[in-house]
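With one protein chain held back, the other chains of the complex are shown just where they sit.
First chain written, first letter: the chains are A and B, and each begins at residue 1.
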Amino acid sequence: MKTKKKINSNNLLIMITIIMFIVMYAIGCFVYAGKGFAHVQTFLNLFITNAGLICVACGMTCVMLTGGIDISVGSLIAMDCMILAHGMGVQGWPCIPTIILILVIGVIFGLVQGFLIGYLNIQPFITTMAGMFFARGMTAVICTDQLSITQEQNALFYSWANAKIYLPAFLGYTNNKGKVMTPYVRPTVIIALLVVVVIFIVLKYTKFGRSIYAVGGNETSATMMGLNVKRTKLFAYILSSFLCSIGGICYCLNTMSGSVQQAKGFEMDAIASSVIGGTRLTGGVVNVIGSRFGVMINGTINTLVTTNGKLLSSWANIATAALLCFFIILQSVFAYFKNRNN
Amino acid sequence: MKNLKKVTKQQLFLPIFCLFLVLLVNLFKDPSFFGISINNGVLYGRIIDVLNRGSEIAILAVGQTLVVAVSAGTDISVGSVMSLAACGTCMVLAGFGVNTTSTIQVPLIIGILFGVALGGLCGAFNGALVAKLKIQPMVATLILYTAARAIGLLFCNNQITYIRYEPYKYLGNFLPGCPIPTPIFVTIAVIIVVMLFLKKTALGTYIQSVGINSRAAKIAGLNSDMICFMCYLICGICAGMAGMVASSRIYCADSNNIGLNYELDAILAVALGGNSLGGGRFNMTGSIIGAYTIQAITTTLLAMGVSTDQAPVVKAIIVILIVVVQSPVFKSWLGKRQAKRLALSKEAA
Partner (left out) sequence: MENDELITMRDITKTFPGVIALDHAQLTLRKGEIHALMGENGAGKSTIIKCLTGVYDRDSGEVHMEGVEGNINCHSTEDAQKIGIATVYQEVNLCPNLTVAENLFIGREPRTKAGFIDWKQMNRNAKKVMDGLEISIDVTQTLENYSIAIQQMVAIARAVDRDCRALILDEPTSSLDDKEVEKLFRVMRQLRDKGVGIIFVTHFLEQVYEVCDRITVMRNGAFVGEYTVAELPRVKLVAAMLGKDFDDLAAIKNETMASADGEVLLVCDGMSHKGTIKPFNFKIRKGEVVGITGLLGSGRSEMVRCIYGADKSQSGKETMKGEELKIKAPIDSIRKGMGYLPDDRKADGCIGDLSVRENIILALQARQGMFHTIPRAKQNEIADEFIRELSIKTPSRETALKQLSGGNQQKVIIARWLATHPDLLILDEPTRGIDIGTKTEIQKMILKLAGEGMSVIFISSEIEEMLRTCSRMCVMRDGEKVGEIDHELTQENVMKAIAGGDN
C-alpha cells in the first residue's frame, strides 16, 4: 500500500511531462489547423529538426545521472559544425575522415573534462563552463565567417543531408495541388533513434550503466560497494562529449553550415529536455524515454513559435527556461515532501 | 627562501603576480602600451583603456565574490542580466518598439533606476531559488542565463534600440570637461559603497560564516537563508549597474552583445583574486585586481590581433589552470611529491 503511493509520486513528473506534450501538441493542431500542424509530416519534422538534440540529451542524461552537468555541449556542437564546414567546404577534406576526426575530438574533449571532474574533483559546472568558452572560442579561431557546405564541395555529405526515407504512403496527405505527399524522415532521425536505443541498453544492461546509476544514487556507497567512482565519472563525460559530437554531425546535416553563433543556448535545451523528462538534478534518477518527451516538448515549443510567425523567436527560449524553472521547483517541492514524510 | 614562501602565501599574491606578469609581457612586446596622451581633452592610452573597459568586470566581480563566498557556487546569469537591464532601461527611455530616439520619455534617472531594479529583481529570483529552494546555484542561475537575454530582446521588440540623447552617453563615456572616463568613477563608487557596507555592517562576517559552515552559523543565531539571498540580490544589482555602463558606452541596447561572455570574466576575476571557488573567506580587493588583470589580458590579446570571439579560449585555459592549482587533490599530490623529494634528499645526505 505504502510503496504503491510512493511509486506514483516518483512517476508523477513524467506523467505531467507526457500530458503536457499531448496538450501542447493538441493546442497546436487546434490553433494552427490551417498550417498543417496535424499532418504526420509535421510530427516527423519534430524528430528531423531535433535529431541533434536527441543525441545530446542522451549524453546529458548520462552525465546528470552521476549528479553532474555538462554545459559545454552547445559550443561543442558549434565547433563540430565549424570543423565540418571548414574542413569539407574550404579545405576540401573527404567526408568520412572528417567525421571520424569529429568523433575523436569529442572523445578527447570528454576525456579532459572527465579527468578534471572525476580525478581532480573540480566542480562539473566550472569545468564544463570553461569547456563551453573554450569550444566557442576555438570555433572563432577556425573561422569567424559563416560557412556553408554545398553540393559541389562535398557530394557525399550533401547526399546524406538530403536523403529521404519514406514511410508507408497511407500516412500521407494530399496537398492543395492534388499531389500525394508521402511522409518521410531523414537519416539523422535513424541515427538519433539508434543512439536512444543504444543508451537505453547501456544504462539498463551493462555494468557501466548501472555504475553510473550507483554513483548518482550515493557516491560514498558506490565506493563502499567496490565500484570505481572516478572512472565511471570519466567515462560518463566521455560518453556525453562523444554523443554530442554525433549530435553535432546530425545538427550539421540539418543546417549544412558552420558559424560562431550556431547552437547558442543548446546546453539549455538539452538540460531542460532531461529535467523535463524526469532526470533528477541531484542525480541517480533518469528516464531515457521521458527525456525524449522532453525533447519533443522543446521542439513543439519551437514549432509553435515559428508556425505563429508573429512571435519573436526569443519566446521559445523564455518558454524553455520557464519550463525548466517549473520542473526544478516541482522536483524541489517533491523532495521536500518526501523528506518530511520520512 | 623563507621570505619568498611567506610572500607567495599571501592571498593577494596571485592577482598582483598575474597583473604584473601581463604588464611585463606588454612592456617587452610593445612599450607603447604604457603611453598616455590627451586627445580632444580626454585621456587616451592602453592603460586608461584597461581601467575604463575593466569597469563592468570589476563591478560584476564585486557581486560575484559575495555569491561565491556564501554559496560555493557561481552566478552564471550576470552577463545576461546586464543585457536585460540595458534593454529595460532603453525601453523605458525610448518607449516600447521605438528603434531610435533623441528625446527620452521619462527622466534619465528613472530609466537607470529601472534598469538597476531589473537587475535586482533577477538577483532576487536567483536568490530565492538558491536560498529557499536549495537548488544548486549554477542550475538556478542557468535559467536566467538563457531567459534574461531573451526577455531583453522582447523589451526591445527584437531590435537594437538607440538612445541618441547626449546625457545618456555620459555614464559610459566622458562627462563634459572631464578627461577621465566616467565608468572609472562609477566603478569606484560601486566599490566604495559595497566596501563601506561590508565594513560598516556585519554582513562581511555573516557571509563568511555562512559560507564556511552554515549549520554553525545558524546555531550562532544567523539567518543563513536570508544572508544567502542578500548576496544574490547584491550580485543582481551589480549586474544591473554594469549593464547600465555597458549600454551607455554604445548608447543603445544591443541585447545580443551586451554582457556577452562576461560571466566567464566575472568568475575568472574572483578565482584570480585568490578566492576559493569553494566558498568561505573572501577578499574583495583581490577580486577587483583580478578583474583589471583580466581586462589587461583581453586588451593585450586584442592588441595582438586576437578577436573578441577567440579571446575566451585563453581565458578558459586560465580558469582551468587556476582551479586545478586550487584543488585539494592537486595540492595533496604536490605535497606528497615534496615530501618524497625531501625524503630522497635526506637519504642522499
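Everything that follows uses one rule, which is that a residue touches a chain if its C-beta (ideal position, glycine included) is under 8 Å from a C-beta of that chain, and two chains touch if they have at least 3 such contacts.
If you're wondering where the values come from, they're calculated on a predicted model, not measured in any experiment.
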Which residue among A:Lys35, A:Arg210 or A:Lys264 touches the omitted chain?
A:Arg210
Where B:Gln208, B:Thr285, B:Thr308 or B:Gln326 are the choices, the one touching the absent chain is B:Gln208
Considering the complete complex, of B:Leu24, B:Val106 or B:Ala216, the missing chain is touched by B:Ala216
Where the complex has a chain not shown, which of B:Lys29, B:Arg281 or B:Arg341 is the residue touching it?
B:Arg281
Of the residues in subunit A, which ones touch the absent chain?
3, 6-7, 10, 201, 204-207, 210-211, 213-214, 216-218, 220-222, 224-227, 284-285
Name every residue on subunit B in touch with the hidden partner chain.
200-203, 205-206, 208-209, 212-213, 215-223, 280-281
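Quick note on the criterion: only the chains that are shown with their structure count from here on.
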Of subunit A, residues touching subunit B in the complex:
69, 71, 116, 119-123, 125-127, 129-134, 136-141, 144, 260, 265, 268, 271, 281, 312-315, 317-318, 320-322, 324-325, 328-329, 332
Considering the complex alone, what residue numbers of subunit B touch subunit A?
73-74, 76, 129, 133-136, 138-140, 142-147, 149-151, 153-154, 157-158, 261, 263-264, 267, 277, 307, 309-317, 319-320, 323-324, 327-330
